[in-house]
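Starting off with a structure, shown below.
Every protein chain except one is present and positioned as in the full complex.
After this line comes subunit A, so read on.
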Amino acid sequence: MRSNEYRVILLAAGSGSRMRDITNNKPKCLLPVGNMPLIWYPLSLLEREGFKEVNVITLDVQHAEVKKAVDKLGLKLDVKFHTIRESDDLGTADALKKVAICGEWKEDVIVMGCDFITDQSLDEMIKLHRTTGAGMSAFFFPSIPESTSVPGPKSKIRTDRDLVVLDKHNRLLMLTSAMDHDENMSVRMRIIKKLGRIDIKSRLTDGHFYILDNRVWNFIISEENSDMSLKGEVLPFIIKQQFSHLNKVVHKESKGELKRLSVDIDDEQETEETHKFFKHFTVDELQNLTDLYNGYNNHPDSSYGRYLDDRLRCFAIIAPSGSSFKVNTLASYCEVNRQVLLAENWERFAKSKPLVRVDPSCGSKTRKIESSLVGANTQIGEGVKIEKCSIGSSCIIEQNVTLSGCIIMDGVTIKEGTVLTDCLISDKANIGTNCNLKSCLVDAKFSVPSITESSSKILSGVLMSTE
């Protein structure tokens, strides 16, 4: 139903550079969250919102694996894969250009990351985009608290924070990374003058969910756009263009004397890029006329018209706390796994799919399993205690093992008598008898020798440093 209105591009070629420890053997988009691959969440969201077609961008080396996993999900979506070469090391904007080669789109475009989990309705976001007539809408949600416990060494990894500047109507005025500003962040006086009041938020996470107007999309894929990264360069550029004097609505009668030009031109360097950008914004006479006659004004207290007479407007959609996750760090990965275990949260994020706590193929021996998920074909021995864990498929858990707060991926073997607390065990790892691990991260295919006692460590065959 939406296919005539929006095209969707799902970015699944991310390497997961912020969570190397668990993504060096597995594509990020296939990491299990609540025993479903990560990519299932955005895909199922799109499916239940009535989308029919999705374009997924993957790396060529992971393509087969991802395709197999997606096919297995049994979604009704028509998933089209586009591959990019890993060796090219393309930015997101470049990757989008690759997709655009396949044909010209007249529709607006939704670009989302494969690591985006939300319980918000796309319908409402789209409606907001529509009503505001935004050139670009970006989705934000409150960041997860920094105190979230993470398996592995307690190194203070500074998370990359975004600085989001908004006005009272949630119009997006600036979007930069806090890393780019050592001490000072400067905001143009003109913005403040125009709006009177702006809010700078540092605790919002960018969901990497963007609704792009067709004109903006055409700019991004055009030759004129030389930037590589969508988030880092292209979007800040577009957001900045809102304050270009070329962005003004020019009404028929005032064509000769550009309205309030003198105010805007003083510090505006007319860069070539700005001109190139606004080439894609052809004058829409009827839209201007509609705006001219419209009685609605969201800035009634200023001398400007609605939306400050701007043609290009960017808006932020801000979701309530806890409603969305961006799984791009180890902390958020662990947090989302913890959240999904609660039945009510599962219902929020996975809506259509019923929660199967323990797969029926696991047998029914005496054991104690509380608020956990256990995948198919996992063997669980006698006297096993499992609490708040998610356990993948084809694992072997022997007698008298105690697990609490763990994330255990597929094919893991845990020998008898072992106690694991808040650990993350990657695929096909092997843990010996009577181990006691706390907040540890066990690498894929690594065998932990028997009677190991350890806490807050990365157990792996290779010496690795967290990037």
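Going forward, contacts are C-beta pairs under 8 Å (C-beta built on N, C-alpha and C of every residue); 3 or more make two chains touch, one makes a residue touch a chain; residues count from 1.
Just so it is clear, contacts and distances are computed from a predicted model.
Name of the non-displayed chain as stated in its UniProt record, restricted to "1-aminocyclopropane-1-carboxylate synthase", "Translation initiation factor eIF2B subunit delta", "F-box protein GID2" or "Small ribosomal subunit protein mS25": "Translation initiation factor eIF2B subunit delta".
In the complete assembly, the contact with the undisplayed chain comes from A:L289, out of A:A64, A:C102 or A:L289. Touching the chain that is not shown, out of A:D21, A:D108 or A:D206: A:D108 (per the contact rule at the top). By the touch definition given at the top, subunit A reaches the unshown chain through residues 1, 4-5, 106-108, 120, 124, 127-128, 130-133, 169-170, 284, 286-287, 289-297, 300-303, 317-320.
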